[in-house]
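With one protein chain withheld, the remaining protein chains of the complex are depicted in position.
Right after this comes chain A.
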Amino acid sequence: MLDVGDGLVQARGLRKRFGEFEAVRGIDVDVARGEVFGFLGPNGAGKSSTMRMIACVSPRSAGELQVLGMDPSVHGPRIRARIGVVPQLDNLDQELSVRQNLEVYGRYFGLSRAHVRARAAELLEFAQLSERADAAVEPLSGGMKRRLTIARALVNDPELLLLDEPTTGLDPQARHLLWERLYRLKREGVTQIITTHYMDEAEQLCDRLVVMDDGLIVAEGSPAELIERYSTREVLELRFPPGAAPPADVLAPHVERIEELPDRLLLYTADGERAQAAIAGAGHRPLSALVRRSTLEDVFLRLTGRSLVE
């Protein structure tokens, strides 16, 4: 058996098979109370399958899993009563009002009518939907539906909130508003597990994350640790006219590492401006040059040889 410490989620050798296909191929995960934990990876990496096992809506194929100190295959309903889930696809009841969605959903958690009424009012405030409380769900914007879905996931005051691709499909303004609400929840002590294929989201939100690829965890740490371990401080991005890029080994002496993308070269170095000057000094004339900080995208590229968003 697993040793249950302060971990809200503990997995050892966790696997998920669908017929012949193995979506999750043996992963170890520990999520501590109070932290925001991320699964970063491209579509198809096994993030959502992992989340569904943690959410107790998908039986594991092999390995061990404990959520809130309980085994999902034995205590699924009891665990689900204490967690909140924000799915990748909205599954609100479109034929109920905004408020009714919260109240009806709250009742499933064994909460009294008076409790859900009061809680719905708080959550409408939190989700900035008070003015739309009695409106139908169907005409709401994508950002509003997303906020309502998050509010609904909070109706039982969950100890653990699972968010599967929470901001996919939202415009930048809606994303920032949503992130701000998630920060607020973190301050209130709600443990969060987030899957995302946006590296900026992972950097913004996560205390700690794992990078997943092809059903396996390929790296683990805080965003800053991962960048420090797997990338350089800065990146010099160069674009050359088609066919005119110098071979990578010509530029290699000026930097630590080079990644060739279809439309540009990424040169990894501690000092981007100095590398840029050196390359210009050697007579190379890129169309454009940009120096930026390393991100988790670079970590992912280094670890897998592929981009996160393809």
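Quick notes
Keep this in mind: a contact is a pair of C-beta atoms (placed from the backbone, for glycine too) under 8 Å apart; a residue touches a chain by one contact, two chains touch by 3 or more; residues count from 1.
Note that in this section contacts and distances are computed from a predicted model.
Only one chain is not pictured, and the protein name UniProt records for it, out of "Purine hydroxylase gamma subunit apoprotein", "GvpL/GvpF family gas vesicle protein", "Methylamine utilisation protein MauE domain-containing protein" or "Transport permease protein", is "Transport permease protein".
Listed residues A:Thr50, A:Asn156, A:Thr195 or A:Thr232: the one in touch with the omitted chain is A:Asn156. Across A:Arg33, A:Arg117, A:Arg239 or A:Arg274, the single residue that touches the chain missing here is A:Arg33. Check A:Arg12, A:Arg25, A:His115 or A:Arg239 against the missing chain and you find that the one touching it is A:His115.
Chain A residues in contact with the hidden partner, per the touch definition given at the top, are 18, 32-35, 55, 57-59, 76-78, 80-83, 85, 87, 89-97, 100, 103-105, 107-111, 115, 152-153, 156-159, 186-191, 207-208.
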